[in-house]
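For this depiction, one protein chain was excluded, whereas all remaining protein chains were kept in their positions.
Order as written gives the chain letters A and B; numbering starts at 1 within each chain.
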Amino acid sequence: MDYFLTDTQAEIRNLARQIAHEKVKPVRAELDEKEEFPWEIMKVLAQADLFGLYIPEEYGGFGGGAFENCLAVEELSRVCIGVSVSFAASGLGAYPILLFGNEEQKKKYLPQIASGQRLAAFGLTEAGAGSDAGGTRTTAVLDGNEYVINGTKQWITNGGEAEIYTVIAMTNPAKGSRGASAFIVEKGTPGFSFGKKEKKMGIRSSATRELVFENCRVPRENLLSKDGMGFLVAMKTLDKSRPGIGAQAVGLAQGAIDECVEYARERRQFEQPIISFQAIQHMLADMCTQTEAARALVYAVAKFIDSDPKDVSKASAMAKLFASDVAMKVTVDAVQIMGGYGYMREYPVEKMMRDAKILQIYEGTNQIQRNVIGAALIKEAAGKKK
Amino acid sequence: MPIIVKVDICVGCEACVNECPFGAIEMKDEKAVIGDKCTLCGTCVDTCPSFAIEMTDEPKAVPAADLSAYKGVWVFAEQRNKKIVPVARELIGEGRRLADLLGEELSAVLFGNGMDAEARSLIEAGADRVYQVEDGLLNEFHEDAYADALSQLIKKYKPEIVLAGATSIGRAFVPIVATRVRTGLTADCTALDIDRENKNLLQTRPAFGGNIMATIACPNNRPQMATVRPGVMKSLLPDAARTGGIIKEAPASPLTSRTKLLETIEEAGHKINISEAEIIVSGGRGMGEKGFELLKEIADMLGGVVGATRAAVDSGWMPYPHQIGQTGRTVSPRLYIACGISGAIQHLAGIQSSDMIIAINKDPDAPIFNVADIGIVGDVFEVLPAFARKLKEMKGR
Partner (left out) sequence: MNIAVCVKQVPDASEVKIDKATGTMVREGVPAVLNPFDAYAVEEAVRLKEKHGGKVSAVTMGPPQAGEVLKHVVAMGADDVMLISDRAFAGADTWATSYTLGLGLKKLGPLDLVICGKQAIDGDTAQVGPGVAENLGLPFVAYVRRIVDVSGGKMRVERLIEDGYEVVEVSLPAVITVVKEINAPRMPSLKGKMKAKSLEIKPLSAQDIGAEAEKIGLAGSPTKVMKVFSPPPKGNREKIDGAPEEQAARLAEKLKALKII
C-alpha cells in the first residue's frame, strides 16, 4: 500500500532495504547460528547515516523523527530482527539523553550516537524488577561530586557492545518509584563490568548481557534531568520507542510473508503449486491483511508521536501490542504453510518464528501493554465525567 | 551523428531494434530512431532489409601517415624472472602464420639483460629476428620504462603489426604505447586474421562477458596493435635448425622510471597460475566448503588445479587467486569441469575459451549447460564421489 512517503522518507526506506538485502540477508543465518554480534552491519548502517535518523541536525543527526526511524527498522527487520534490535536499541539508549539531557550532555553524546561511532544501550530491567519498576535494587549514592552506583541490570540489549549506557538507579529507595534517577555511564568506567552473554531462543545475533556496577563512580554531571526523575525518564523513553518494536514486528511479519508466498508458488503437491489451494490462499490473505493493519497502526502512531503530543502511552502501547501479536501469529502460520521445510533451519521462517516471540516480551510484555491501555481508558473515561 | 535512418524508406520491421547489440534503437511512430547509446558499430546498417539505415558521413580518416612504410609482424616476448612466458611463444606461432599470409618477416621483442639464450629460443620458436633491448631497468616490469622502450623501437623500425600477451604486464603498458604512437589497440583478442582485400589485421575479441563478439580493424593507423588472451593461440614446436638475426638495441638514452619495484611476493594460492592451467576442476555455490576438498582431490588425480566462482570465493571456500570470471581470472584450459556452477554470465565470461567444458549440475535449466560440451544433470555430491572412486580405480590399474 502507498503511504505517501515524502521523497526523503522513500530514500530512507530504499537505503535501508538495500542494506538489508545486500548486507544482512546473506549473513543472517550465520549470525544466528554463531550468535555473533553484527558489527560489520552496524558499521554499514553508521556509514549510511541511519543511526542519526531521529536525532536533530544540530547534534549531528538527520533531523527526522520516530516515523523515519520506524521505516528503517521495518526494512531491516524484514530480513533479521536480531540485527534490527541491535540497531534500534542504540536509539533506546539515546532517547533519555535526547528527551532529558541538558545541552552539554546532548552535545557530548548525541553526535557520537548519531554517527554510529558509538552504540548506546538502556539499562532498566533487573532480576527482581521488570515491568514492576518499583522493585529496582540498583542504587546510586551521591558522594562529593560523584554518584557511586551499585547493583546489577539484567538482559540489557547491546550490553557489552555499546559504549554509552543510560541506567536507572535508586537515589532515594525510601521514596519508591519517585526515588529513582537516570545516569549516563560510559563503558570503561571503573567498577562497571558485564556479565556473560545470554543464550537466547531468538534474536541470537544481538547481544544481551548483565551490567554489573560495583562501587562504580560517575561524575555528578552524568545525572540526567533531576534527582528523582528516573522513572519518568524511563516511561517517556519507552513511550517513544515502542512503535519501533511495532515496526520490527511489521517488518518481520512481512519478511515471513515474502518467504512464504515465494515458497507456495514453487512447492507442488498433487501436481499443482500449493498456492493454488484455497486453504493456503486464505491463510496468506489473513497474514497479509493483519500485517497491513499493523503497519497502518504503527505508521499512524509514529506520526502521532512526531507531532509531539502530551501523552502517547496508550497509542504507543497499542502499536507495540497489536503488531507484535500479529508478527507471532504470522510467523507461526508461515512455518505451517512451509510444512517440514518451514521447520528446518535451512529455511529462514524457522528463525523468524523463534525471533518473533521476543516482540511480545521485551519493552514491556504484551500483558503490560494491555494494562497501559486499560489504565489510559480509565483515565480518559474519568476525565470525561467531569 | 553520421548514422541515419531514412524515415521514408524505413518500414518499421524492427529488425534493427532486435539486432542492435547496445539496445540503442527504439521505435517511434513505427520508425526506427537511434538513441544516445549508439556506438556507431554499424550492425543495424548491415541488418536493415530495406537499406534504410546508412552511415552518412564516413568518418574523416585520421590523416594517415604513409602506411606502406610499416612492415613486418612483431611479437612482444614478455619475460618474468628472465623466463619467457608461454603466451609469447603462442603469439610467435600465430605471428608466424600472419607474417606468412602477408609475406613479411616476424620479429620478437625481448627486454632485459642477459637474455641471449632466450633470444635464441625465440628464433627456434618461429621468429625471423629478435630485437633485444638491454637495460637493467627492463629486467623487471616498470610500466613507464617498458612503454618508453617499446615506443622508441616502434618509432624507429615501424612494424605493421604488434602483438602482446593479454597478461598483467601486457595489458598494463601496451595501452600506454598505443596512446603515445597514436594508433589503435584491441584488448584481449581471441582470434586474429588478415583481411584478404586490404591486408588489414582483423582482431576478434569477446565483449560483454563473451556474449557478443566484435571484429575490429585499425585501417588508418600503424602499427595495428593487439593484446591476445593467453592459451588461445598455438605455439610451434621448437626447431633448433631455424636461423634468424638477433639485433641488440640500446635505448636512445638510459631509461628511467617513476615507479620502483620494492618486492615481489609469490603467494601459495598463486603457485599454480590458473590462467595457464591445462585442466581446471571448478566449483560454485553448490559445492560448499567440504565440496572443495573433493574438487581438490579430483583435480590432483587429473593433474589439474581447482577453480572457483565468485560466490564460492566470497564465501571463503577458496582464495581469490582461484576466482574465475569477470572479476577474477580468465582461463583457457584444455578441459574445464564445472561442478555445481549455474553459469552466471560473469562466470561464463572467464571460461569461454576453454577447449572443452563439462558441466555437472542438478538443475537441468542451468545456463552452464548452454556452453557445456558434455552435460551431466545430477547431484555433484553423488556424481563426484563416484567419479573420484572411478579415477582411483583406473589409477590403481
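We adopt the following convention: a residue touches a chain if its C-beta (ideal position, glycine included) is under 8 Å from a C-beta of that chain, and two chains touch if they have at least 3 such contacts.
Just so it is clear, the structure is predicted and the values come from calculations on it, not from any experiment.
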item: Selected from B:Val7, B:Leu102, B:Leu202 or B:Ile246 as touching the chain missing from the view; value: B:Leu202
item: Touching the absent chain when the full complex is considered, from B:Ala178, B:Met233 or B:Ala308; value: B:Ala178
item: Selected from A:Phe62, A:Tyr109 or A:Tyr347 as touching the chain missing from the view; value: A:Phe62
item: Chain not shown: contacting residue from B:Lys82, B:Lys199 or B:Lys390; value: B:Lys390
item: Contact partner of the left-out chain, one of A:Leu5, A:Val44, A:Ile361 or A:Ala376; value: A:Val44
item: For subunit A, residues in touch with the removed chain; value: 7-8, 11-12, 15, 18-19, 22-23, 44, 47-50, 53, 62
item: For subunit B, residues in touch with the removed chain; value: 1-2, 20-23, 36-43, 46, 59-60, 62-63, 80, 141, 143-144, 147, 167-169, 171-173, 175-176, 178-180, 182-188, 202, 206-221, 257-267, 270-271, 273, 275-276, 279, 302, 320, 326-328, 334-335, 344-346, 349, 352, 356, 358, 367, 369-379, 382-384, 386-387, 389-391, 394
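Here is the rule we use: only the chains that are shown with their structure count from here on.
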item: CA centroid of subunit A to CA centroid of subunit B, Å; value: 54
